[in-house]
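Sharing a structure here in structure tokens format.
Omission of a single protein chain aside, the complex is shown with its protein chains in their original locations.
Chain IDs A, B and C follow the sequence of writing; residue 1 opens each chain.
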Amino acid sequence: MKLTVLYFAWLRERIAEPREEVETEAATVGALVEELRARGPRHAAAFADMGAVRVALDQDLATMDAPLAGVREVAFFPPMTGG
Amino acid sequence: MKLTVLYFAWLRERIAEPREEVETEAATVGALVEELRARGPRHAAAFADMGAVRVALDQDLATMDAPLAGVREVAFFPPMTGG
Amino acid sequence: MAVRVEHAPFDYGREAAAFERAAARAGAGAVVTFCGIVRDRPGGGLDCMEIEHYPGMTERALAGIEAEARHRWALSAALIVHRYGPMAPGETIMMVATAAPHRADAFQAAEFLMDYLKSRAPFWKKETGAGQAQWVAARDEDEAALSRWGDKAAPRPEGDAGKS
Partner (left out) sequence: MAVRVEHAPFDYGREAAAFERAAARAGAGAVVTFCGIVRDRPGGGLDCMEIEHYPGMTERALAGIEAEARHRWALSAALIVHRYGPMAPGETIMMVATAAPHRADAFQAAEFLMDYLKSRAPFWKKETGAGQAQWVAARDEDEAALSRWGDKAAPRPEGDAGKS
């Protein structure tokens, strides 16, 4: 399965890329995070504290146990600070 | 004691005067209302339902048992509808 | 920190803009404004709403309400503008504006000002339409809304709930 993975705010800065194309068989967001962490120290730093990471699947907020089947765009970012 | 008595909204319309000068020895607002009521049918109509009458003494909201000593201006009006 | 009681129409957008700019200079991060508009009757037919007030007491009551709001919340700025006289449906009746470092204070203070204005400032509305004139009755909800702020600022007058 081919996914577009987006990073925002300090996750983007730690990974030093705003997006990457990922080929994965991960069944859930959590499994995808494990795979991404293994990519190197930048990714490991970005995902070091999962309490501070939020995820959206195809632009809807989701949880880390959400399935990835059918998903095309996954975004990781810190808690939002709008307004 | 000489008082200026003011009427607003439908109290003013029932009494057909916005103000009158009153010479009274009434000790409280309630006693003054009794005296005013005796002035005639217009006053009696205005003060027929005291649940719908509010009072201010020298421009501060007050209650019907408030003393009149030292007061110069008494105003009667219905519940307020600002905003 | 201003209270105005006026006959003439005022420009809500201009007032809101000036308030916001002054609030920004005062270090506010949050501005809330409320404005009230003359509503037509459900089926139409309202020709005029006339607001009577008690000159002298009105300014005094509004200044007291505003001072109480400033006492309860850390406001960077506050404004009350209220018109009197005849108005047509769609006209702006009044506005309040509050500014504070954070939004919770600005929202609460604006709602507080409105709740007190509705039931404790000496204004009375009379509607004319279809050849008939009628004083607007006070709404029980407006009296009830005051209870959430405690009794300190404006004791409940005696008498039944505010139906006239």
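Criterion: contacts are C-beta pairs under 8 Å (C-beta built on N, C-alpha and C of every residue); 3 or more make two chains touch, one makes a residue touch a chain.
Small disclaimer: the values here were computed from a predicted structure and weren't measured.
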- Contacts of the hidden chain among displayed chains: A, C
- Thinking of the whole complex, not just what is shown, which of C:V3, C:V31 or C:I80 touches the missing chain? C:V31
- Query: Mind pulling the chain A residues that touch the left-out chain?
  - Reply: 6, 8-10, 12, 50-56, 59-65, 75, 77-83
- For chain C, which residues lie in contact with the unshown chain of the complex? 11-14, 16-18, 20, 23-25, 27-40, 90-92, 101, 103-104, 106-107, 110-111, 114, 141, 145
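Operating definition for what follows: only the chains that are shown with their structure count from here on.
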- Centroid spacing, where centroids are CA-atom means, of chain A and chain B in whole angstrom: 72
- Query: How many angstrom lie between the CA centroids of chain A and chain C, rounded to a whole number?
  - Reply: 49
- Query: Just curious, how far off is chain C from chain B if you go by their C-alpha centres, in Å?
  - Reply: 25
- Contacts with two or more other chains, residues of chain B listed in rising order: none
- Task: Return the residues of chain C touching two or more other chains; collapse runs of consecutive numbers into ranges.
- Result: none
